[in-house]
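The structure under discussion appears below in the form of structure tokens.
A single protein chain has been omitted; all remaining protein chains appear in their positions.
So, chain A:
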Amino acid sequence: MTVAPASAETWREWLMSDRPQSRRQASLGRAYGAWRAFARNRLAMAGLGIVLALLLMALFADQLAPYSPTVGDLRTTRLLPPSAAHWFGTDDQGRDILSRIIYGSRITLFVVVLVAVLAAPIGLAVGTIAGYAGGLVDAALMRITDIFLAFPRLILALAFVAALGPGIENAVIAIAITSWPPYARIARAETLTIRQADYIAAVKLMGASPGRIVLRHIMPLCVSSVIVRVTLDMAGIILTAAGLGFLGLGAQPPSPEWGAMIANGRLYVLDQWWVAAAPGAAIFVVSLAFNLLGDGLRDALDPKGVK
């Protein structure tokens, strides 16, 4: 164990050291280097800021929202334009749109996190197994992946939701089913470059089973590129979920899902534009933030990708 130094200056030296004394120092040093590269990118930092703000918003929705997201006063607060009392106006049920957007951030995060948790491991497993096993297994798995890649994603998701029935959980499943193939592709490509490495041969000589090699020695190395790709896909996931919500196939009313809110505002868009404008702007800002964050991560973690 190395003794961690005390002051900030030596901390940095410890992290940036060319001769790390321990595994932990080496990996922390690597992470610090990536962070420095990332932090130089101002747009990426802005994206990170917005994503963190979204997290906080979802976490403290009860404290932040000035009104109830589901109950409005139909007599006095119906379709009011933006004002000091209602920053983004109110909708046809007299509900405060700002409060609904704040609560809606929970749904957006729920979808994004769940899709990532479902799709990324599937893609990772398919890709690493195909890449490591090679031969027939590889050919079969990659053909399935290609078939899914050749499909129109939104329409496939639509068809799945149509069969499963509308609802936010089914929307998540449908999006996850259609979004794992790129991860499998990436994981396979990474695995192909790793599998011939000397350390894999060494592990094999020590008697590790193929399962252990894939799980413990190959997957961890593929994770970072998959994470980058997942982050870049987040915006697409949010947009697909919002699209399903817009078509009435995602979250059901009175749930304050942003896409469904736009669908609701569509009826009033010519006279009460704010009902549709505000949730759409929220989707746009959050997608933009994930795009900026993903671009920054890619540039920081993968120096080859810098253009």
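As a convention for this text, contacts are C-beta pairs under 8 Å (C-beta built on N, C-alpha and C of every residue); 3 or more make two chains touch, one makes a residue touch a chain; residues count from 1.
What we mean here is this: contacts and distances are computed from a predicted model.
K.L.:
The chain dropped from view, which UniProt name applies: "Peptide ABC transporter permease", "Transketolase", "Aminomethyltransferase" or "(2Fe-2S)-binding protein"?
P.N.:
Looking only at the record, the undisplayed chain corresponds to "Peptide ABC transporter permease".
K.L.:
Of the residues A:82, A:121, A:167 or A:248, I need the one that contacts the missing chain.
P.N.:
Residue touching the absent chain, from the options given: A:248.
K.L.:
Going by the contact rule already stated, which one of A:53, A:223 or A:288 would touch the omitted chain in the full complex?
P.N.:
A:288
K.L.:
Among A:56, A:147 or A:197, which residue is in contact with the omitted chain in the full complex?
P.N.:
A:147
K.L.:
For the chain that got dropped from the picture, name the residues of chain A it touches.
P.N.:
Per the touch rule, chain A residues meeting the hidden chain are 143-144, 146-148, 150-156, 158-164, 235-236, 239, 242-243, 246-249, 259, 262, 265-266, 269-270, 273, 276-277, 280, 283-284, 287-288, 291-292, 307.
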